[in-house]
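The block underneath contains the structure these notes are about, expressed in structure tokens.
Note that one protein chain is taken out, while the other chains of the complex remain in position.
Order of writing sets the chain letters: A, B and C. Residues in each chain are counted from 1.
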Amino acid sequence: MTDRAVTDRAVGARPGSDRAGSARAGSARAGSARAGSDRIVAAEVLVTSPGRNFVALKIVTADGLVGWGDATLNGRELAVAEYLREHVCPILLGRDPARIEDTWQYLYRGVYWRRGAVTMAAIGAVDLALWDIKGKAAGMPVSQLIGGAVRDRVLCYTHATGADTAALLDAVDATRARGFQAIRVQTGVPGLGAIYGVARDGAGYEPAGRGVGPVEETWDTDAYLRHVPGALAEVRAHVGPELALLHDAHHRLTPNQAARLAKALEPVELFWLEDVTPAENQEAFRLVRQHTVTPLAVGEIFNTIWDCKDLIQEQLIDFIRTTVVGAGGVTHLRRIADFAAVGQVRTGCHGATDLSPVTMGAALHFDTWVPNFGIQEYMRHTPETDAVFPHAYSFSQGLMQPGDAPGHGVDIDETLAAKYPYDPRQLPVARLEDGTMWNW
Amino acid sequence: MTDRAVTDRAVGARPGSDRAGSARAGSARAGSARAGSDRIVAAEVLVTSPGRNFVALKIVTADGLVGWGDATLNGRELAVAEYLREHVCPILLGRDPARIEDTWQYLYRGVYWRRGAVTMAAIGAVDLALWDIKGKAAGMPVSQLIGGAVRDRVLCYTHATGADTAALLDAVDATRARGFQAIRVQTGVPGLGAIYGVARDGAGYEPAGRGVGPVEETWDTDAYLRHVPGALAEVRAHVGPELALLHDAHHRLTPNQAARLAKALEPVELFWLEDVTPAENQEAFRLVRQHTVTPLAVGEIFNTIWDCKDLIQEQLIDFIRTTVVGAGGVTHLRRIADFAAVGQVRTGCHGATDLSPVTMGAALHFDTWVPNFGIQEYMRHTPETDAVFPHAYSFSQGLMQPGDAPGHGVDIDETLAAKYPYDPRQLPVARLEDGTMWNW
Amino acid sequence: MTDRAVTDRAVGARPGSDRAGSARAGSARAGSARAGSDRIVAAEVLVTSPGRNFVALKIVTADGLVGWGDATLNGRELAVAEYLREHVCPILLGRDPARIEDTWQYLYRGVYWRRGAVTMAAIGAVDLALWDIKGKAAGMPVSQLIGGAVRDRVLCYTHATGADTAALLDAVDATRARGFQAIRVQTGVPGLGAIYGVARDGAGYEPAGRGVGPVEETWDTDAYLRHVPGALAEVRAHVGPELALLHDAHHRLTPNQAARLAKALEPVELFWLEDVTPAENQEAFRLVRQHTVTPLAVGEIFNTIWDCKDLIQEQLIDFIRTTVVGAGGVTHLRRIADFAAVGQVRTGCHGATDLSPVTMGAALHFDTWVPNFGIQEYMRHTPETDAVFPHAYSFSQGLMQPGDAPGHGVDIDETLAAKYPYDPRQLPVARLEDGTMWNW
Partner (left out) sequence: MTDRAVTDRAVGARPGSDRAGSARAGSARAGSARAGSDRIVAAEVLVTSPGRNFVALKIVTADGLVGWGDATLNGRELAVAEYLREHVCPILLGRDPARIEDTWQYLYRGVYWRRGAVTMAAIGAVDLALWDIKGKAAGMPVSQLIGGAVRDRVLCYTHATGADTAALLDAVDATRARGFQAIRVQTGVPGLGAIYGVARDGAGYEPAGRGVGPVEETWDTDAYLRHVPGALAEVRAHVGPELALLHDAHHRLTPNQAARLAKALEPVELFWLEDVTPAENQEAFRLVRQHTVTPLAVGEIFNTIWDCKDLIQEQLIDFIRTTVVGAGGVTHLRRIADFAAVGQVRTGCHGATDLSPVTMGAALHFDTWVPNFGIQEYMRHTPETDAVFPHAYSFSQGLMQPGDAPGHGVDIDETLAAKYPYDPRQLPVARLEDGTMWNW
């Protein structure tokens, strides 16, 4: 599979291509969607694994501008890579890179089979690369293009985990020492083994496992519900009232269990409680909301505005966590954020290491602009990843800034990337003790 | 790309594999969901293009049973093929083929990124292949396993198209002469060129175009709305009151335009009016429904029950058109149909040539069982396709039957399939006269 | 009444019967729903009372397959027996046993007077017998036919009762010693005599009393509400946090009393609180739900999906307790469970001794398959009952398994059954202190 590790097949430049002509011959509008001055001449997919797998899209224009997009879909990376390589890259050639909106609509409406994680990650990758190009063409960072920053630095949170409460308190202390003002705390549960969000060995938590099949974890909701309120209360007592604490229930609860947990956690005064119940059925959040004022966040697996429309319209959540790549790029995420603002819902972009630095760079530009910003998740990538993706963004004192580079400020060292071939991994799955598949 | 044309990489048998052991060591449940007697020993993806592209999944068990699934996603075929090949096939090995439900849940919940056309087509392919195997193991057609047929033959409709009304009437007559009792009529619109659903040359209509990029058609809703009611009224006058007439608006209208058209078409007494407006926002159908009693159908692009939950719950549609492969196989489509029955909504499975005969075979078994059956779409595959996919189902006098073979009754001639390598095609896109991307 | 004790009147085989001919003469569809290869040649009702009364339906096919269904309706047994014997058995003859869905629809729609406990128990008996036959025809257990097991063993709960708290704690300890991980606790109430769910003499609780008329118990809701929260809190303190505790309020409370009880029991962290208020009016649960996060269960007296549609759609319950026989068999219970899954509601099939081992066998097959399984009730039948109904299922360490026999795995020893003639019994009724009839 070495041959997939780097830009494996450039869809070559086709100067002068104008495929639309035949279909719309005789149309009066002179190249309505094709009137820009520059043209896309290459679109290539790159898969690299400097510690974990990332998919990147590189778009090159006739003017020599290069834009990078992130197309990583954790555990399903090659499906997106193939989607782009075979079905999207060829039709990008010859298009005007400046017409971002038209390209977005072209790919979203043009696919016929809209929505879904694979499709939207592919569209998101194209969109990010085009905004990167437009920034470079204008000599402006992306935040400038979309309205300009309303803040220079953004609050971010990271994770502290412990197999037991003592270890968790130590991790929280260590995390505060790194300057974080907001920390997501996840705790081991007595009687359960590996569990979402809790590192097994004191190292950083990385759920995607190496090997042919997914790791199967055993889940017990009752054990979790018995343990978590007390553990988080201890954390709150330990850190005092000011530190922002977050917690992620990771889709494991039914709506009523979620209501029970959220109610039990009210004294902890969480910044948010995340992913309390699966959200395919947005109405599921009604029950939770009815019983508690604990702030609720959801959205890292959302792909379009349709996934959160009812949640926002009915005031069922407080934070929307959709990412710039998962939701089809800056173009669509901006719409989700604007729609969220109508309901006074704030953003809290997912920012785990399952997305490449390209997404982090773009997210930070988005974050500095978006009026209804809430918080940004931040997990440190491995040094290997940082080396493959040189970037302008930086972290300091619990805050991040995107840097001033034109575009989104994240580059890729293709030579270095080539040294890290694709390394199959999958996210774990969860089963109940009796074997029932559960939500991981 | 020839090397993709046939079963390109068998994920070999791994006898004795028991991946769960390591992950759940110490658990008391000894292979809870894996305790059956047979095992999957091979899972292979096959791409073939006997007239158009199809993706098939072949699952082989230790007992020598072979099951076939369809994984075709029109215009995005290779993304699904790669999804299966790289991310699904490896983890199927060693699993008990009889545990269909567990495998469905494993793939749906296990992917973390649920829903979406690519994901659900991949799951659907696995599900179809496993029901095929179970039928062969039991010596029963799939319809038997899911409850037994409540009808032996099912009503189906096909398409008649004409660039103008005269040509359309001729096409309708020719279609009736083939025995059809239900016909979907699509008409050219004065002033518009190529248009959805209308054959350009009297041959069968096949929207997916060969070549690098999608054909771009020009769309004018007003022209369409001015022309269609009269044209369809002429068809109704021509055929008399009994022939079932259907029409597909193919997502082109706003909700209020849809209401206007549906109301204008009431005298034509359509069997159904299809896809009147995009359904990402299910509430969009409320407005249509409020103004008209013309029966409404939608769903060929739906992938899960969540895509139609509100449509059904609020009685906004009359027919759900989701396919057995698009919605994750028999296992999930059954749930959609049962849910639809609660709202007295009937089925009308999409059955165009963008799906392989495997889907048609499975659909017909489903159709003969499902109590709230409405109609089945039927477009004749090319002779080349029929040769590659020998099948038990048949058409006669406007009705189809699945045949009595165990499983779903559709096989694949792998040697012949290998002669038709993948041939890139894409569905068209639509633009308004001014260049605006529109829904195709 | 001895002559009713066993198969009392076989509706003899009528080879070659084809009742449809006369009614639909001239129809083109030649026996559309009757074209299978096998035929039902006998359908007989058996009433036996090995400790308590059971009604069984035996269906025999021309191929010699025998299927058993349970038709027991506690305290109204003979009404169902007569319904089957006089109105259903005769019309089963000549039908294809494989067409389970058609037969279900035939009996449900065909009766005109749909729903209701008597009707649905009769339909359920036929459905169970037909799935038993299909399993035997395929050589597969019922769980295989409906999708395959997703778990091998299922969690079950039984009952512990005490006239006072000390006795209850003893009973709980004894029940744990039998291996149960989940226990429904019912307690006597000071000032009240006989009460639902509490054994009078340390023996197993069996509500149906022998004799001409129902026992009349006196009920006092206030006394109950004063006593139960404290008593259950003592149980929780006694057993520690892990044991799953359940409690059944048995329809005695108004919605607001139910809300009050459920809220008061929150510290006990029940697995569920059952039947808090009569559910003829499903909206009654809205008030309860609004005030508490105690998990709610209901449904043992439900007969169709219509009895729980709003409860599920509005997220008013957590567990649906409908049984395989009460709800018209596997065919309909599957629909209820799938509908419940849309609302993240889990199953908890009623499994008291008022249903025969046939229902328990079928329930366990259902339980091992159903993705949204919650728990299974289990009351041990008398040794006499077990002897009359030899079965493949078994209990061990708080878990049950259905066994591997084809069909549902429960047989009937007809010779032995004949030794236990029908023995009239009725469930008790409840009155308030002033004589007001109350919900038992």
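Keep this in mind: a contact is a pair of C-beta atoms (placed from the backbone, for glycine too) under 8 Å apart; a residue touches a chain by one contact, two chains touch by 3 or more.
Given the structure is predicted, the values throughout are model-derived calculations rather than measurements.
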Checklist outcome for this item: Considering the complete complex, of C:Gly116, C:Gly139 or C:Pro267, the missing chain is touched by C:Gly116
Checklist entry - Where the complex has a chain not shown, which of C:Glu86, C:Glu242 or C:Asp404 is the residue touching it? => result C:Glu86
Checklist entry - In terms of residues, what is the contact footprint of the unshown chain on subunit C? => result 19-20, 22-24, 26-29, 32-33, 73-76, 78-83, 86-87, 90-91, 93, 102, 105-106, 109-120, 193-194, 211-218, 280-281, 301, 303-304, 306, 309, 424, 426-431, 433-435, 437-440
Checklist outcome for this item: subunit B residues touching the chain left out here are 150-155, 241-242, 244, 269, 289-290, 293, 295, 315, 318, 342-344, 346, 371, 373, 399
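Following the convention adopted for this analysis, only the chains that are shown with their structure count from here on.
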Checklist outcome for this item: Per the C-alpha fit, the turn needed to bring subunit B onto subunit C (nearest 5 degrees) is 180
Checklist entry - How big is the gap, in whole Å, between where the Cα atoms of subunit A centre and where those of subunit B centre? => result 31
Next on the checklist: Using Cα averages as centroids, what's the distance between subunit B and subunit C in whole Å?
Outcome noted: 38
Item to check | Whole-Å separation of chain centres (CA-atom averages), subunit A against subunit C | outcome: 47
Checklist outcome for this item: For subunit A, residue numbers touching 2 or more other chains are 281, 434-435, 437
